[in-house]
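Can you keep this structure in mind? I'll have questions shortly.
Here the complex is missing a single protein chain, while all its other protein chains stay put.
Right after this comes chain A.
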Amino acid sequence: MSDEEHQFESKADAGASKTYPQQAGTIRKNGYIVIKNRPCKVVEVSTSKTGKHGHAKCHFVAIDIFNGKKLEDIVPSSHNCDVPHVNRVDYQLIDISEDGFVSLLTDNGNTKDDLRLPSDEALLTQIKDGFGEGKDLVVSVMAAMGEEQICALKDVGPK
């Protein structure tokens, strides 16, 4: 990815930036990184050198936070990498529609209806079962680089 893509926008708009540059050496295991234009979570970092008197390079193994695919990258440790802006918001789950969409209650009382249930069977049943049992469920929605997905589920129980 070239540097032009993340020029700093005006302050008021800064929150909208999708990625931020960060020195490769500071990105740690469990941090986030953009590889091949996908937002990923780092599961392994190792450093190596090119030749005896060369500079260190970081080798990242990371997992796409949305589709679970594994990606790898090698970056000189003093260079910058893109770090995605990963945002998580909690919503109360109000309804699951038959066409596979969920209905969520936002903080200001509106509903958010544009989010699909996960396609994976196991995850789907986890959510459906919980909802079916009449539990009060809160879902965490993870958003990064223009994509959104449910990433966690919490039973807040009857109050």
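The criterion applied here is as follows: a residue touches a chain if its C-beta (ideal position, glycine included) is under 8 Å from a C-beta of that chain, and two chains touch if they have at least 3 such contacts; residues count from 1.
Everything below uses one rule, namely that contacts and distances are computed from a predicted model.
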item	value
Which of "Exportin-4", "SUMO-activating enzyme subunit", "Ribosomal protein S6" or "Protein FMC1 homolog" matches, in UniProt, the chain that is not displayed	"Exportin-4"
Residue, one of A:22, A:92 or A:111, that touches the chain absent here	A:22
Interface with the unshown chain - residue positions in chain A	14-15, 17, 19-20, 22-26, 28, 30-32, 41, 43-44, 47, 49-56, 58, 63-68, 70, 76-79, 83-88, 90, 118, 120, 123, 126-127, 140, 142, 150-157
